[in-house]
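The complex is shown incomplete by one protein chain, all other protein chains being positioned as in the whole.
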């Protein structure tokens, strides 16, 4: 079930919520006895996030309550990419976040792979998961990436969002011209 | 020989013993000249361990005497996942551990890949090895994961255990109802 | 579209410009909360760079302005391999560099994978990209490596350059002999 199945009409996309573990990273955590934990990200995904920001789509990195991540590490990743971040996000916290921003689910893109991401994947105007995500997420999402988590999935989803936005914009332009003509 | 071949009746599962090197990790050890050694784990496997703990299956991480691991690193991994840990475990040490806990082998699940894990894999009520385990372990185990070591094998085995436990429970329920009826 | 499609006459090759992220590395960046960032390179690629230097082809490592890299890390990589380095290189900076060295594009080999590398890939006498590069770079390049970024692509491109140089040299030798004969 690769590619996009679902409504492909998009009017606006104001926000991408993206979980870190298993989306932006491949889920590997490097651990030493006393040192800090490390994770790895791909510069291609980073570029994808910048591409969205350049088109005025806000990006917020999430760590879910199911797979917690050291707050300092999450903050550092977010800083590096110039995006916001939220720790311990379950469904109700995400709902609160949208409320506080006066955003409807249809204007939000969501990327996540955990069981508790399912509701958000279902509600979001656009949702995406990496190719190697657990079944529960593959079933709930609207878009399945060809790329793997931590190795280009976020970039691919970002390009998908930008393509749909472009389509929608050119459609609106056409409609406006038609209205002006008749 | 993927999937489960063997008895699939499970009454109880009280304990999962899981070796770290080559099961929870992919066996890679990162070494610098003076720094500490690092290993990597996957957050999916971590989630698998939490799923077992939530169903009251204790999880203990083992390092075998054949592939020793710095004690501080083993302790740190165990702490991170909220499980116990035992260093330098050969067959007799595992037997002692079960005795001290008053557990029979049939109530224990075992995951390991070394030559010295073979006896435990044979005796345990349930045993599992990652897809990329050495032949000696693939031959001895009851369940072979589709996932690789350090990349989801522990999660897959945990889900397998929980599924069998669920089956067993619903069977017991059925039997009880039948008994009540006649 | 593996292999070399385009002019295979090469007279001289004085300089290889090679972007680091996604060419010399596989694009993965290892991040901890407070520690420094790490990247990984392959010793085979390192050997490839030394092979070029031994034949008097200068090698300069670039970080593009699109995917910036900590300057100290870029410098360290360059030092390790005994090559020069330039930070934040877009097209005009590359052009300035060639001008300052009195080099024409035909005497330069270029390796890069970002959108902004496309012009350089088109202009360079020889250009190469790793097998797993983004489409935009695969379309623009003259040579597509069989090897992946960070895992031998630079070595392969270096061997390709040296082979063409050898061919060109033996051709010139032949021509000289012919001239002498008639």
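Which chain is which? They are A, B and C, in the order written, and residues in each are numbered from 1.
The criterion applied here is as follows: a contact is a pair of C-beta atoms (placed from the backbone, for glycine too) under 8 Å apart; a residue touches a chain by one contact, two chains touch by 3 or more.
Everything numeric here is computed off the predicted structure, so don't read it as measured data.
Remark: the absent chain touches shown chains B, C in the intact complex.
The chain that is not drawn here is touched, among residues C:38, C:103 or C:138, by C:38. Where subunit B meets the missing chain, the touching residues are 21-22, 27-35, 38, 66-67, 114, 134. One chain is missing from the display, and on subunit C it is touched by residues 30, 35-44, 46-47, 50, 70, 72-73, 75-77, 80, 150.
Just so it is clear, only the chains that are shown with their structure count from here on.
For the copy pair subunit A and subunit C, the superposing rotation over Cα atoms measures out at 90 degrees to the nearest 5.
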